[in-house]
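For reference, the structure discussed in these notes is given below.
Excluded from the complex is one protein chain; the other protein chains are retained at their positions.
This part shows chain A:
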Amino acid sequence: MSKVLVVTSGKGGVGKTTSSAALGAALAQAGKNVVVVDFDVGLRNLDLIMGAERRVVFDLVNVVQGDAKLAQALIRDKRVETLSLLPASQTRDKDALTPEGVERVINELREKFDWIVCDSPAGIERGATLAMRHADMAVVVTNPEVSSVRDSDRIIGLLDSKTAKAEAGETVDKHLLLTRYDAGRAARGEMLKVEDVLEILAIPLLGIIPDSEDVLKASNVGSPVTLHNPMSAPARAYAEAARRLLGETVAVTMPVEKKSLMSRLFGRSVA
């Protein structure tokens, strides 16, 4: 049984693409056949985060409009054999996607893959609603910050009303992924705590991704953070979140940065 998972948030810049790449890679490393689909038509970035920007020939819009076959547009990851990418178009806009075309592509992907991870664009417009349309599960990416939490609440409302599942009287399985979390600042009362966000949004917690330099380092070189530095705090947090998606019971811990004596002394990594 294939699963369609949408990674969404409403607000931009909270870590949807980073999380899509990291979770997709972690699921693939667990032996699943995974495709990560970029729905951000016009502003594609998943290809860049996954280091496949020079291998894009055809894209989602070409497949939706029937100008290319799915197999021509899929890009197989060079590091993890079971991981593929379906890039978005950079030159078109979101109106180039049609509901019927998206449904056809998703159904075709369901036959080939165990997990279809849809990286949603920001906002609540057509691109975002099409990305969530066929989802069985949703990862709501949220920063511990007022505007992000508000937008997540809005997106949860859309997941409960605008998806195919909602219209059929079923529910999309929703999970909260709290990113850019700083446990120290939360403890000092400078940042919303995990419990605060959970109480307000009232959906189960998938994981806590600590604010970390490793995320930028991984994107600099075009590698999902789970592949680039698997022992880093964010990579471990994403790997645990992926195991929870697979149905394992893993206690949520707060992964902490392991700092060397040198980095403690000089305040930055010496690696």
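Here is the rule we go by: a contact is a pair of C-beta atoms (placed from the backbone, for glycine too) under 8 Å apart; a residue touches a chain by one contact, two chains touch by 3 or more; residues count from 1.
Rule of thumb we're sticking to: contacts and distances are computed from a predicted model.
Choosing from "ATP synthase gamma chain", "Cell division topological specificity factor", "1,2-phenylacetyl-CoA epoxidase, subunit B" or "cytochrome-c oxidase", the protein name stored in UniProt for the chain missing from the display reads "Cell division topological specificity factor". Screening A:V63, A:A135 or A:V149 against the full complex identifies A:V149 as the residue touching the chain left out. From the set A:D67, A:D93, A:E170 or A:D196, the residue in touch with the chain omitted from the display is A:D196, counting the whole complex. Interface residues of chain A with the unshown chain, by the touch rule above, are 145-146, 149-150, 153-154, 157, 160, 186, 188-193, 196, 200.
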